[in-house]
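In this view, the complex is presented without one of its protein chains, the others remaining in place.
And now, chain A:
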Amino acid sequence: MEEFINKKIKQIKKGDQNAFAEVVELYKDKIFQLCYRMLGNVHEAEDIAQEAFIRVYMNIHSFDMNKKFSTWIYRIATNLSIDRIRKKKPDYYLDAEVAGTEGLTMYSQVSSDIAMPEKEVEAIELQETIQKEILKLPDKYRSVIVLRYIEELSLQEIAEILELPVGTVKTRIHRGREALRKQLRHL
């Protein structure tokens, strides 16, 4: 895997966009998922995930091949997501709400087109609730929780992505878990 990625990176460094497309294919779901869970909105997630890949392409020359590529791209995507969260102005929240429901209608559309069993509808509603609760977390807890439990990365990898000591990552995960415990205990 690492070998394959390094080969592709060498080609990208020469300006080969087909090699880049292969790398995008490989990571697009993970990166999109990260952005979606961080931002809670399909359109914003797509926007930020695309931006992350474009930055990878534009800055490929500064990438150190001795390091893990996935760590680098996760870092870019996480930082862009956090920037986007922080830039959201209060009046933007109204838009985000609307856009957010648009994103969630992915599910609603499905449910209106096909008659879904009640159990599946419930499962979808539960997912929406969990996503909403994750979005309530402050960004520094949200990012570690998403990286740990949705992207399923190790504490060490998360520490490298966020450029923080492992101890700090643990503390944030503990606090994030405690916050989620309180938010989700009634479910």
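Keep this in mind: a residue touches a chain if its C-beta (ideal position, glycine included) is under 8 Å from a C-beta of that chain, and two chains touch if they have at least 3 such contacts; residues count from 1.
Basically, contacts and distances are computed from a predicted model.
**Student:** Which of "Cytochrome c-type biogenesis protein CcsB", "Anti-sigma-W factor RsiW", "Electron transfer flavoprotein subunit alpha/FixB family protein" or "Xanthine dehydrogenase family protein molybdopterin-binding subunit" is the UniProt protein name of the chain not shown?
**Tutor:** "Anti-sigma-W factor RsiW"
**Student:** Of A:Lys67, A:Lys88 or A:His174, which one is in contact with the hidden chain?
**Tutor:** A:His174
**Student:** Consider the whole complex, including the chain that is not shown, and state which of A:Asn6, A:Asn59 or A:Gln127 touches that chain.
**Tutor:** Of these options, the touching residue for the absent chain is A:Gln127.
**Student:** Please pick, from A:Ile82, A:Met116, A:Ile150 or A:Leu164, the residue that touches the omitted chain in the full complex.
**Tutor:** The one listed residue touching the chain not shown is A:Ile150.
**Student:** Over the whole complex, note the residues of chain A touching the chain we left out.
**Tutor:** Chain A touches the chain not shown through residues 14-18, 20-21, 24-25, 28-29, 31-33, 36-37, 42, 46, 49-50, 53-54, 57, 126-127, 130-131, 134, 145, 149-150, 155, 170, 173-174, 177-178, 180-181, 183-185, 187.
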